[in-house]
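Removed from the display is one protein chain of the complex; every other protein chain stays in position.
We call the chains A and B, going by the order they appear; numbering starts again at 1 in every chain.
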Amino acid sequence: MPRSSARTVIPLFILAAHAALHAMLGIGGWLRPFELLSLLLLGANLVIALCLWKGSWDLPSGTCTMLLIAGHGLIGQRLAPDSLTSGAMLTVNILIVYVGVKIYEHLSRLHFAAFAGSYLILFYIFLTRMQNAEALFLLFLMGLAATARDFKLLTYFWAIVLSFTACQPYAWETTFSSFLILTALFSIRDSNWNPASVIFLVGGMALLLFVLLPVIVLMAGEDPRNVVAMLKSESVRDALRLTAVTATISTVILAAFCVPLAYALSRLDFKGKSLLLALADLPIIVPQSAAGLAILKVFGKQQYLGGIIFDAFGIRFDGSVFGICLAQIFVAMPFILKGSLAAFESVPVALEGAARTLGASSFSAFKRVALPLAMKGVVAAAILAWARAAGEFGAVLFVAPYPETAPIAVYNLFNSVGLVQTAPLVTTILLFSLAMFLALQILVKLAPGLTRREGSGA
Amino acid sequence: MTPHLHIGGVEASFGSFKVGPVRIETERGEYLALLGPTGCGKTSLLKCIAGLKIITAGSIRLAGQEISGLPPERRGVGLVAQTGDLFPHRNVRENLDFGLHYTRLNRTTRQARLEKHLVMFRIAPLAHRYPAGLSGGETKRVALARAMVLEPSLLLLDEPFGMLDHNGRLEMAELLRMILRELGTTVIHVTHDRHEAWSLARRCAIMNQGRIVQCGQVADVFRRPADVFTAQFLGCENVFEASFTEQTARCGEARFALGYKPPFRSGFVAIRPERIAVAAHGQPHLISGRLIELQDAGDNLKACFDCGALKLTARLPLELAPRLTLNACFNLTWLADAVHAIKPQGDEGANS
Partner (left out) sequence: MNGLPDRMEEFLAGFFGNIKFVEKALLGLEGSYVELLTILSLGLLAVLPTIVPERRRQTWRRLNQIFGIVIFIYVVFTCLGVFGMVRNFFRGMNEIGRENIIALYYCSVPVTILVTSMLFGPAFCGWICPTGALQEFAGMLTRKWTLRRKLRGYPFGWGFLLTAGLVGVVFLLWVWRLAVTRTFFVEDSTIYWSEVLVLLLFILAFRMREWDLKLRRIRILSFWIIVLGALAGIRITSPVHLGFAKVYDPASLLSTVVVVVGALTIPNVWCRYLCPWRCAISWAARKSVRFIESDVSKCTKCGKCFEGCNVDAVKDGKINTEECHFCMKCVDACPTNVFTIKDDWRRK
């Protein structure tokens, strides 16, 4: 049988050559013949030869492995600084050869070409262009071994490699943004794929990232210790706390009024409804400074409504927490209203009808059918409103410059000490808002009762 | 005995579309089919009865009590919408439990009732699934169970067989019969498919353009449609203008015996197509015509004959197919009670 003869001849030949060369080179003084690892490698080849002969290892990858081990035993052992390095190199090389052979056997030629090409380019980048990058070479080779079998994975891999070699010191930023773009591109549904929209998408995302770049760089570039130091400072904490508390109060007030209103608007039809909806957008259109002044004009202590309220309840709006909330409510209102309106409109009226024939009063139908079904959208809208309220600067500045909320604290600090010293504070605030935002999102995702919609039964 | 459900002169308007005045009465435990073409106001009428639409005139009395002023939740009327309208955020069990929440039953009774209905409507295995994962038939069954678990005395069904495949329909029909038999619920079943209605209901009402045009025993309505629309809607393809003298109808040259004397002089005749038969040569016949079109309609043959002024459509048994050749002449015959005289259009009254 030709196959079984190959299985005898090839391993035997390699083994013999390995042993003979080992002896010869040992005598010639090229390597130390009795070093442990060299002997181990010789032994390993013996084992593999046996496996091949018995048929428990396939011939191509077995042969390659034998050749590799022999090569390492004879040459690498001498070149590497010590046997550990040599061993690690050997492990990685075996992995690479194994993957290479498998790709050659199981996948297309194109895959193999990509794999081999990647190997060579990695070799070129790390060993010829960077200093002392052998260690990295090993690391990245492993990455290549894991990703080479799939073009998508390979693209991600190269995004990482290029970010960390060519795009230093912005490696993380580049990785992050390229991953975003790649993920978006790869997850486009095949059926909708067309060149025009893909190009538009890439262009649009490039602009978006360009816009976001300052934020990303600022956040990634800041030393965490400064941020921690910032967080420990009393005034910063106060500002953050105040921001969180006022934004939360505003959101709660908004939710209490605007969510029912949105429901009503989605269910009723009346004259002037479209006018009302247009008016609700006013806070977006009006410049925030103008809004601030307007609020002051009406609710300021000496002004008439503010005066009345102050006289009656002793509540003043300018320069107080109430004023901050008022300004925040003003600017955040359209977000929660429009968001929950859309959410309620997506709930079929028929479901409430069904609820009512089952015995629910109209309030109960709202509570047990419309609200749970719209909850996802409502909560998303509330989160948006919260973020808007927390980030509000213009209106708050006019109504209540003191006590300081976070955005105003940034402004004041910038005015007094300049850009460089303000950066940690800004980073802190960014991180804080981001953390709050994420936490809220995650909370919504995790809370099962809120989002149990179109229930994924199992 | 007063009727269980009495709908008298109900009117409602939806924008420019008007429903009514509508008058329907049903006995307790009766199964009434409400038939009508798409857009005739059937569903709107159901909504009026259930209280989801406000009526502008008339009265609705259920078991002797006026309910037209009550909000839907206090009417005690069950409604099963065409799409089922299950609550997507609740699983099957919770859907059923939704209504029980408002009944002042104690926990154990509630549980027992729930379990009973889960089993009765064969949805126990689905109890923990969500509506998104149910098939059409399952959705309908759950919707039905959800309405029935409250044990309403009146159940309104809106196209219960809509969007179901054949097996689904059979299963549904069986469930409905069970409701009829065991629970004694009064049912109004809205549909546009007459076969569906006849498989279940003994009485039916025909609705067109917001009004009830005829209401009566199924066989009656079928055999003696009150107007041209009803005749055609019930599948009678042969409706011709005619004048009547004594017991004969005349359309053009042709004359048919009617078997009774209609109370009007001119109007229409309707001849049921499935009652028309091809007479053998030499047998007595009523009319002869040339076969101009032949179509296999599944369980019968649709044949159009050109009989001079009239174009008759007949539904013939399939076995006749080899004998029917296009453009040949055939003798046609039918019994006198296949012919029905219809009053002229625009003439109100004479509803049963």
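Keep in mind that, in the parts below, a contact is a pair of C-beta atoms (placed from the backbone, for glycine too) under 8 Å apart; a residue touches a chain by one contact, two chains touch by 3 or more.
Predicted model, so just to flag it, every value in this text is computed and none were measured.
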(request) Indicate each shown chain that the hidden chain touches within the full complex. (result) A
(request) Pick out which of A:Leu95, A:Leu293, A:Val321 or A:Leu440 touches the chain that's been left out of the picture. (result) A:Leu95
(request) Identify the residue among A:Leu68, A:Ala114, A:Ala145 or A:Leu254 that touches the chain left out of the display. (result) A:Ala145
(message) If I consider the whole complex, including the chain that's not displayed, which of A:Leu46, A:Leu67, A:Ala171 or A:Ala294 touches that chain?
(response) A:Ala171
(request) Name, in rising order, the residues on subunit A that touch the hidden chain in the full complex. (result) 81-82, 84-85, 87-88, 90-92, 95, 99, 102-103, 105-107, 130, 132-136, 138-139, 142-143, 145-147, 149-150, 164-165, 168, 171-172, 224-225, 227-228, 435, 442, 446, 448
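As a convention for this text, only the chains that are shown with their structure count from here on.
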(message) Just the number, please: Cα centre separation of subunit A and subunit B in whole Å.
(response) 59
(message) Which residues of subunit B touch subunit A once you look at their complex with the stated criterion?
(response) 47, 50-52, 71-73, 75, 77-79, 81, 83, 85-91, 98-99, 101-103, 128-133, 146-147, 150
(message) Give the list of subunit A residues in touch with subunit B in this complex.
(response) 348, 350-351, 353-362, 364, 368-369, 372-373, 452-457
